[in-house]
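For reference, the structure is listed below as structure tokens.
Every protein chain of the complex appears in place save one, which is left out.
Letters A and B name the chains as they come in the text, with residue numbers starting at 1 for each one.
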Amino acid sequence: MQYLFYLFAAISVISALFVVAARSPVNSVIALIVCFLSIAGHYILLNAQFLAAVHIIVYTGAIMVLFLFVIMLLNLNKQVEPRKSVVTRIAAVAAGGLFLLTLLGAVKDGIGLARPDEYDMAVGLVASVGNSLFTTFLVPFEISSVLFLSAIIGAVTLGKRDKADVNPVAP
Amino acid sequence: MNEVITAIRAVPLEHYVVLSLILFSIGMAGVLFRRNTIILLMCIELMFNSVNLLLTAFSAHHGDPGGQVFVFFIMLVAAAEVTVGLAILVMMKRNVDSIDINQINRLRG
Partner (left out) sequence: MTRDILAALVPALPLAGALVNAAFRRSLKGNTAGLLATLMVAGSFVCGVLLFMGQEVVGAMHDVNMHQQDAHEGPAHVVKLFDWISVGGMDIPFAFRIDALSLTMVLIVTGIGSLIHLYSIGYMHDDERVATFFAQLNLFTFAMLLLVMGANFVITFIGWEGVGLCSYLLIGFWYKNPAYNYAARKAFVMNRIGDLGFVLALAWIFSVLGTLDYGEVMARASSIDTATVTGITLLLFVGAVGKSAQLPLFTWLPDAMAGPTPVSALIHAATMVTAGIFLLTRSSALFMFAPFTQDVVLYTGLVTSLLTASIGVFQNDIKKVLAYSTVSQLGLMFVALGAGAYSVAMFHVTTHAFFKALLFLGAGSVIHALGGEQDIRKMGGLKGTVKVTYVTFLIGTLAIAGIPGLSGFFSKDAILAAAYQEHPAIWVVSLLISLLTCFYMFRLLFLVFFGTYRGKAHPHESPLVMTLPLMVLAVLSIGGGLLNVPHIFGGHEAMKHYLSTAADGIRNERPELSATTEWTLMIITVALILLVILFAWNRFGKKATIDPEADELPFFQRLMARKWLIDELYAKLFERPYAWLSTQLDRTGERAVMVPLMMGPGGAANKAGQLLRRLQSGNTGFYLFGMVVGLIALLAWTLYNA
């Protein structure tokens, strides 16, 4: 079991690095998709079946495709973006590293585990998630539909072209 | 059913914490690293995912379904956020004709 974990972990980290380091945006997107798939693998290892499925459908299937569409729309594949200065890059890596160290320091003292008696066996199964969603978390569930509505409206409004689009004035 | 629990608990929680932290840091470094706005958004997605992973790991280890529901909602919000974010990006491209994040500096004080 551990081997699977380490395998998936390695794939995640390497593909994440690739996302950050790739030149072409499309390559970044592909790498990110691989990362997502590996994380889905992690979910399955944790017996979170529902989440794994939703993860692949929503993230890999919808969001990444959306990214690809936008890249295609904006014709970005051919661009080579200017690099940031060396100092900034080193600072970025350092910041990330520091962050990692700080948080590792936070968790170094170990984390408690629940006792087996309180364990809900069905956790991760679709029925269990569904049950929780429609009873305890009903209100957020309904409100999220409103959230989507606003997101749709926002996206459509932002995407519209004005008649006077000659002058680039921030809206 | 204890086999499932044992199986799940074969991998100690700390491993998941460390993995999640690594992914998060990589995502954060990427945000600071890159100037392409699309890559920026993707790194943010990466950060989201690391958090999702952590939440799921905790939920599975402690047997609390609330964690996974929370992940579900995070995914919802991430989807909405990506939608709007990409719309903004398209706007940006239209206005300043570049997706370099440093080109949006009209708020300089």
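One rule holds for everything that comes next: a residue touches a chain if its C-beta (ideal position, glycine included) is under 8 Å from a C-beta of that chain, and two chains touch if they have at least 3 such contacts.
This structure is a prediction, so every number in the text was calculated from the model and none was measured.
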item: Touching partners, among the displayed chains, of the absent chain; value: A, B
item: Of A:I57, A:M72 or A:L98, the one touching the omitted chain in the full complex; value: A:L98
item: Interface with the undisplayed chain - residues on chain B; value: 28, 31-32, 35, 101-102, 104-109
item: Interface residues of chain A (partner: the chain not displayed); value: 84, 88, 91-92, 95-96, 98-99, 102-103, 105-106
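Following the convention adopted for this analysis, only the chains that are shown with their structure count from here on.
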item: CA centroid of chain A to CA centroid of chain B, Å; value: 4
item: Chain A residues within the chain B interface of the complex; value: 1-2, 5, 9, 12-13, 16-17, 19-20, 25, 28-29, 32, 35-36, 39, 42-43, 45-48, 50-51, 54-55, 58-59, 62-63, 66-67, 70-71, 73-74, 76, 81-84, 88-89, 91-93, 95-97, 99-100, 103-104, 107, 110-111, 113-114, 116, 118-124, 128-129, 131-133, 136-137, 140, 144, 147-148, 150-152, 154-156, 158-159, 161, 165, 168-171
item: Partner chain A, residues of chain B touching it in the complex; value: 1-2, 4-5, 7-11, 13-19, 21-30, 32-36, 38-39, 41-43, 45-46, 49, 52-53, 56-57, 59-66, 68-69, 71-73, 75-84, 86-91, 93-97, 99-100, 106
